[in-house]
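What follows is one structure encoded as structure tokens, with my remarks underneath.
For this depiction, one protein chain was excluded, whereas all remaining protein chains were kept in their positions.
We call the chains A, B and C, going by the order they appear; numbering starts again at 1 in every chain.
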Amino acid sequence: MPQTKLGLDPAVVRRARALARKAAAPVEKLAHTHTTVSVERATLRLAGVTGADATGMPWVNHLVDAVREQVGLEYGVALPVWHALASGEHTDLVAMAEKAATGGVRFALPTGKDAERAAKAARKAVGTGFVRIDRNRRDRNKLLAKLGDPPKPWIYLIVATGDIYEDIPQAQAAAREGADIVAVIRSTGQSLLDYVPEGATREGYAGTYATQENFRLMRAALDDVSRELGRYVRLTNYASGLCMPEIAALAGLERLDMMLNDCMYGIIFRDINPQRTFIDQRFSRAIHARAGIVINTGEDNYLTTADAVDAAHTVIVSQLLNERFGLEAGLQPWQLGLGHAFEINPDIPDSFRLELAHALLVRELFPEAPLKYMPPTKHMSGNVFAGYLLDAFFNLVGVMTGQGIILVGMMTEGIHTPFLSDRDLALENVNYVRNAVGDLAEDFRPAPGGFVVERAHRVLGESVELLQRIVDDGLLDAIADGTFGITKRPADGGKGLDGVVKKADGYLNPASDLLEEGRT
Amino acid sequence: MPQTKLGLDPAVVRRARALARKAAAPVEKLAHTHTTVSVERATLRLAGVTGADATGMPWVNHLVDAVREQVGLEYGVALPVWHALASGEHTDLVAMAEKAATGGVRFALPTGKDAERAAKAARKAVGTGFVRIDRNRRDRNKLLAKLGDPPKPWIYLIVATGDIYEDIPQAQAAAREGADIVAVIRSTGQSLLDYVPEGATREGYAGTYATQENFRLMRAALDDVSRELGRYVRLTNYASGLCMPEIAALAGLERLDMMLNDCMYGIIFRDINPQRTFIDQRFSRAIHARAGIVINTGEDNYLTTADAVDAAHTVIVSQLLNERFGLEAGLQPWQLGLGHAFEINPDIPDSFRLELAHALLVRELFPEAPLKYMPPTKHMSGNVFAGYLLDAFFNLVGVMTGQGIILVGMMTEGIHTPFLSDRDLALENVNYVRNAVGDLAEDFRPAPGGFVVERAHRVLGESVELLQRIVDDGLLDAIADGTFGITKRPADGGKGLDGVVKKADGYLNPASDLLEEGRT
Amino acid sequence: MTGEPKIVRPYGDTTGDGMVQLSFTLPVGKDGRADGAALQLARKMGLEPATVVHSKAMGPDFTFFVVYGRVSHLVDLSQVEVVEREFPVLTAKEVNLAIRSRLRRKLVVVGATVGTDAHTVGLDAILNVKGFAGEKGLEYYREVRVVNMGSQVTADELVARAKAEHADALLTSQVVTQKDAHLHHTREVSEAVVATWPDASHRPLVIVGGPRFDTVTPKDLGVDRIFGRGTTPAEVASYLVHALLPTAKVPA
Partner (left out) sequence: MTGEPKIVRPYGDTTGDGMVQLSFTLPVGKDGRADGAALQLARKMGLEPATVVHSKAMGPDFTFFVVYGRVSHLVDLSQVEVVEREFPVLTAKEVNLAIRSRLRRKLVVVGATVGTDAHTVGLDAILNVKGFAGEKGLEYYREVRVVNMGSQVTADELVARAKAEHADALLTSQVVTQKDAHLHHTREVSEAVVATWPDASHRPLVIVGGPRFDTVTPKDLGVDRIFGRGTTPAEVASYLVHALLPTAKVPA
């Protein structure tokens, strides 16, 4: 769809991108020169280390902790681990991990031939993970070809019971009712766990734990219903929080299709340390790129703490940064599900036209991205009728501006996580709007110099200004100043900084190596 | 607002109007050469005859019935009545009517000097009615200037309790919540009564009787609330049914501001005889013209029995006829509140764009008319959430196409006459849409040759074809064939034909005379 | 379904959670008492716990509420009267055949919307050729003669016409329900029927239809059958065959 309704000046757009690249550069450097405990654990997971001790603490955590204690992580976990494995004392990595958990393994940094041997073994082991990821990607493409890929916009629905075995039938029901994408919301609290829980889980607050087994069970259930419906239903989860790299790895291993993954969400909304976040993010995105997973960024969240009109340009700036970081990590434009949201206060005049201007600006700035458009949440009250109305106008903006992924709004957003009937009514809402409005975009042609065009140009202008300031001050300082979501997060504050390690010369990570070599 | 979005061909539009004029001509002739019992009663009401006997039968009915029995109505009621009054046997008309009711008055057609005297007296008496009507019109204009005339679109709300004393607080509450116009729905059944009930009434099925006293009470209550709000709140009732001319007279006498008044509604939806309807309609409109009342026509109703897509052109044809009949009766373009409705089946693809095309066509065909746009009714089910949604899209079309009068849709339309809370939620709905959408019309520019434009052109083309057929066959035959609302109504069928009388040479009606002389 | 539970509760997002949504207006200004008053009503309705999620002043004397809560009431499915059609739905061909073979003359129905009610779309949906939901109406049936009197017909006019036409069935439509108008007008019809045919065995079948009759039974109204929202002409035709030609062997 040619999108030139706003008449954006290509020179201004180019300048915005150039500034984003400049602003991102120091952080990209940081990411390349550092590793984290979760990056190292993800590497082990790719090599097939699964399982946990009786308390639920995963073996990968035990291994990485033991290596860190004895050798440090500056050289990565691979060399010490595969060196120890080469000793022949351990039947396999899991057995070694079990022993390591009780302090029974001595790790050392190999040198010379030992190092070469360890590196080779590690590379081979980690390679098996990529074989599986690559096969999953091919399988997805085959299923899409065979079952059919639904046309855009994709309808995105959430399940959130806390119990994977309740989630499954609800997800299948949602698919039958029209969902193209099912997202399993995560239990509150998981993002701050510095490990990934194990196995199928039935206990979660307002969401279900993201575990490898839960991923597997849900993907299998959706494969079933996809075959039943003759339409491939995508599965989404969250590569966010302290274990972002590991969850990205598990998503690739279990053929998830989309992942919430943002360069700053964890910083702003979970108070995770900024450096930790940027390093983890770089690694997780490289995996997503390899796995053919579409990421969804989280700019919508800014508008729940900041005002959607005042802060409109911060959304654009963040999208340009997310785009830049994504491309640098190897993602293709079609994998960049940039997020934004319908969050303008419905009491202000022209709120709908302002929303149109913002949504169209995003659409035209990122013509190839499958934009993820989020429904109203902040201004949803207990008046479910008003809520149903607001959701309809959100759906309308979505259709009029060609958004790629429509997260379906619930009339009870201001009250509780969705009831079965809330979801059904929400789908009736979006189906009515799509069907009734058809190609209304054809008739929607904002007047040059009119309200919508002016607003879009102004937001773009403010974005360029802000980017210039970020280039001058540094992105980490801008975050510390509360630029995004009016939440201040200093570079050395927040959770997880102790998991960050500067790479030494000689640092080795076969996963990173294979990812960089595999870039297309 | 310049409205040239559809690029209608002025030659086609001119042709449509010329055909409507041709189609209307024979019926206009019928109206000029006939009178009805209600026209004659209306004349007496203008002369100040009020009141009823103990059973509730008005004195005007007794008078007209007596004259008819003794002299016939071919010469009108005025000459025999004022001739009898001149005899001096009766203190006034009411006293005479009381006697006439029991057969105690002898009526005769006066001739020569007697006739001249009677005519003069009648003219003087009826003139007092016009003095009052003219004063009311000036008072309305003064109040509008003093209190303020709300900007378009006017918000139109209904009250329908059946009890004038329950209606009054509800109407005032509606005004406080934002209604610019309050309509008091009439009791089912009144339209087929061949008399106008008297006094304040507290009993009605799904509506309140239209009586002079109820008009007076409600107008006074709305004057109070208008002063409170600093905004003139208009009052609407129904000049429809067998007593159309009388109710029009009462509306003028009691300063109502708008009246539902259609050239064919009574025929199609109340099975009232077509000839009776057209004659009554001509007279009632002449009074509305004089009183400065805006009429509302009833094309919306066709779409409750016919399909809104198939029959779209019948709405246009009827509007052209209503316009023609209205202008011929002396109404100004600003008094022509032509009706149409959002009634397309929401399940069909592009329903919203079709509605847009129809609404815009009407808007551009009648640029000076304060169009009355009716909400969905037929496809409103018991799903109140779906209903609330549909009403929102109706409100949206209204704002996008510059409709003048928005009848506010109720989410419970498929269930019951409105609850207090239904009305409140409905106003929240329309207020949100108007405020959020602002001047979205600026951005709505249907592509030349696109879906909306093509649809509008097609409906106009079908309208011209249908008008041509009506000119060929005659309007009465077209009605008999079920052209409107797919309901067949033969010219000599239906209720009230016995109340139609062909005027003789020498017919006198001072009201008609004063109306024609007073035309601007 | 086998092994299906007989006792169920409302379902929000978990089996047995009992969640329902409620909205209403109280004639109470939105002051300190309003939400408490709403909760009192919710509790009396069996919601415990209940939450007032929205309350809005509508003028000085009324407040509108939205409430969510858990009801403890159980729904016993074994106690639910199943409204099963007591007859099979036939095709037009089958209906015509049954009438021709058993009745040996046309079956006559007379229908009207009675009283002040002027809604004919529902009645026409059953009677007119055009029909409803893609199904042709009774006029389309070759062996049925339809007299459609339209709307705002009095009960006496309808009954008189039915008598004159030797009607087999008398069809009343009622759409306006305000102040129980539909019940009132239907009773006028059944009274007129009794007055006209004191011997019940000779009277025509008395049928009433309309969207909001689910609070009453045919017995309450003195009629033979009620047809509710969504009725199709074939259902009515099949019922006529079932009720008027009871021993008719219907071709399978």
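By definition in this document, a residue touches a chain if its C-beta (ideal position, glycine included) is under 8 Å from a C-beta of that chain, and two chains touch if they have at least 3 such contacts.
Small disclaimer: the values here were computed from a predicted structure and weren't measured.
Taking every chain of the complex into account, the omitted one touches A, B, C. Only one residue in the set C:19, C:110 or C:193 touches the chain that does not appear here, and it is C:19.
Looking at A:421, A:435 or A:468, the residue that reaches the missing chain in the full complex is A:421. In the complete assembly, the contact with the undisplayed chain comes from C:46, out of C:46, C:150 or C:222.
When the omitted chain is restored, the residue from B:38, B:61 or B:161 that touches it is B:161. Taking the complete complex into account, residues 162, 173, 176-177, 187-189, 192, 205-206, 269-271, 304-305, 415-417, 419-421, 424-425, 486 of subunit A touch the chain not shown. Counting the whole complex, the residues of subunit C in touch with the unshown chain are 1, 5, 8-12, 15, 19-29, 32-33, 35-37, 39-41, 44-46, 49-52, 62, 71, 73, 75-77, 79-84, 212, 214-215. Listed by residue number, the positions of subunit B touching the unshown chain are 161, 166, 170, 381-385, 412, 414-420.
One rule holds for everything that comes next: only the chains that are shown with their structure count from here on.
Subunit A and subunit B have Cα centroids lying 61 Å from one another. The centroid of the Cα atoms in subunit A and the matching centroid in subunit C are 53 Å apart.
Each chain gets a centre from the mean of its Cα atoms; for subunit B and subunit C, those two points are 34 Å apart.
Shown for subunit A are the residues in touch with two or more other chains, namely 383-384. Within subunit C, the positions touching two or more other chains are listed as 56.
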